[in-house]
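I have a structure I would like to understand better, so I am pasting it below and will then ask my questions one at a time.
What you see is the complex with one protein chain gone and the rest in place.
Each chain carries a letter (A and B) given by its place in the written order, and its residues are counted from 1.
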Amino acid sequence: MIRAARKPRLGVFKFASCDGCQLSILDCEDELLAIAGAVDIADFREASRAVLEGPYDLSLVEGSVTTPHDAERIKEIRAQSKALVTIGACATSGGIQALRNFADIEEYRRVVYARPEYISTLATSTAIADHVPVDFELRGCPISKAQLLEAIGAFLQGRAPNLPNESVCIECKRRGNVCVMVAHGTPCLGPVTQAGCGAICPAFNRGCYGCFGPQGTPNTVSLSDQLKVLGVTPPGVMRLFRTFNSNAPAFKAASEAAAAEARSA
Amino acid sequence: MTEGSSAPTGPKGRLPLVIGLGNEHRGDDGSGIEVARALRPRLVGVARVEECSTEGIALLELWRDADRVVVVDAVRSGAVPGTILRFEAGDGFSPGVHPLTSTHGLSLAEAVSLGRGLGCLPRELVVYGIEAATVEVGDGLTPPVARAVREATERIVEELGTPPPFAPPVGRVVHHA
Partner (left out) sequence: MTERTIAVDYLARVEGEGALKVRIQDNRVEDVQLKIFEPPRFFEAFLRGRSYLEAPDITARICGICPVAYQMSSSHAMERALGMKVDGPIRDLRRLLYCGEWIESHPLHIYLLHAPDFLGYEDAIQMAKDYPDAVKTGLALKKVGNALMTLLGGREIHPINVRVGGFYRTPTVGELKEFRPQLETALKLAADTVRFAAGLEFPDIEEDYEFVSLRHPKEYPFNEGDLVSNKGLKVPQDRWEDVFEEVHMPYANALQSVRKGTGTSYHVGPLARYALNRDHLTGGADDLARSVGLENVVRNPYKSIIVRAVETVYAVEEALRIIDRYHRPEKSWVEPPPVTTTVTGGAVTEAPRGILYHRYRIGPGGLIEDARIVAPTSQNQKRIEDDLRHLVERSLSLDEASLTDACERAVRNYDPCISCATHFLKLDLERN
């Protein structure tokens, strides 16, 4: 147990994101006041006007880097942080907005904003770890509250967080779900996706869509073959791997393989 | 029920309803109205407070969807003016035993009987009766009835009132950003 002379300073920072992972902190309703008692919330703009300057003992970073300004800002935050933990798919892999990495950014600007010259943005959306060293990653879209509390608690106790990188299948078995792929022929990314959500989608009668990103040893080639047996076309396989973690290396490779197959068809 | 329904299907979050009954231009017959007016600021957020100067049938409409109702009315029962009577519309309440005044139309008693017969009485109905000295034409209450209005107000606040939520700590000065 860390017994510091002062309470550890926590900073919460947002980049390009939907805010859902920060909201997960506020969603720990039962634990929120206890957390607030154990740390000094130095900077958490969604929750408070009060801002204490860095340095921070623990920084939680949500969101991906998509502008030159943010590419600089993350370096400043890293310099001010003893430990930096990225939270959520945007921060750990670039998020849904990384779909721009596969497209023409100028075209995007023209489509969305009436006067494209007003927006200064990067052609890519990248993970925080692509810019600065990261001490720990919490996956998910959004992250799991239980995992968040484990990570903050571990930090306060000076140990590594105890979080598995096994596949969703293990969670499905633990939960007692029927395997939707085997029993119903429903396409599912569970075998290649990292556990953490508690296998909710199969429990609700649909296939996993990979919002926790690739698991430790993902066999996407084998799964892609199986998906085609189930009737998913190559463009469909490409879309399955290209959602909230499209920029994670294993999923990116899988979607590009499917895209190549779609082109040659 | 394909289009959805806005009709309440049960009490849910209904507030108690207080109805002050009477005619403020007929002397002590205005006591119910005066109690309602005194109660309104005291029961903000706690109960709905309505005044009713028309005849008893209007009550059936007013309390139609209400779950818990308190009615305040002037009474002529032969008791000392200013006496406060409280009874619940379940305990043997009938017009003959507790004659209530009505300067027009159906009296409260008759409205309750009709309501009972039609099956549209609130689940909980409490009546506060204030004994009138006079119901002659004229504004203003007689002194004993005026005192009774103040006392009945306090009793109803106590019966229905809830403490203010989240009272600030004693001595803290509230300032605004």
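We adopt the following convention: contacts are C-beta pairs under 8 Å (C-beta built on N, C-alpha and C of every residue); 3 or more make two chains touch, one makes a residue touch a chain.
Keep in mind the model is a prediction, meaning the values are calculated, not measured.
Asks: For the chain that's not shown, point to the residue among A:103, A:221 or A:260 touching it.
Replies: Candidates A:103, A:221 or A:260; residue touching the omitted chain: A:103.
Asks: Just to verify: which one of A:127, A:141 or A:168 makes contact with the chain not shown?
Replies: Checking each option in A:127, A:141 or A:168, the one touching the absent chain turns out to be A:141.
Asks: In the whole complex, not just what's shown, which of A:67, A:80 or A:165 touches the removed chain?
Replies: A:67
Asks: Touch as defined at the start, partner being the missing chain; which of A:26, A:79 or A:221 qualifies?
Replies: Answering carefully, the residue with contact to the hidden chain is A:26.
Asks: In the complete complex, the non-displayed chain touches which residues of subunit B?
Replies: Residues of subunit B in contact with the hidden chain: 1-10, 12-15, 17, 43-49, 65, 162, 164-166, 168-169, 172, 174-177.
Asks: Which residue numbers on subunit A touch the omitted chain?
Replies: Output for subunit A: 14-24, 26-27, 29-30, 32-33, 36, 41, 45-51, 66-67, 70, 95-97, 99-100, 103, 107-109, 111-115, 118-119, 121, 125, 141-142, 197, 200-201, 203-206, 209, 211, 236, 239, 243-244.
In the analysis below, only the chains that are shown with their structure count from here on.
Asks: From the mean C-alpha coordinate of subunit A to that of subunit B, what's the distance rounded to whole Å?
Replies: It comes to 59 Å between the two C-alpha centres.
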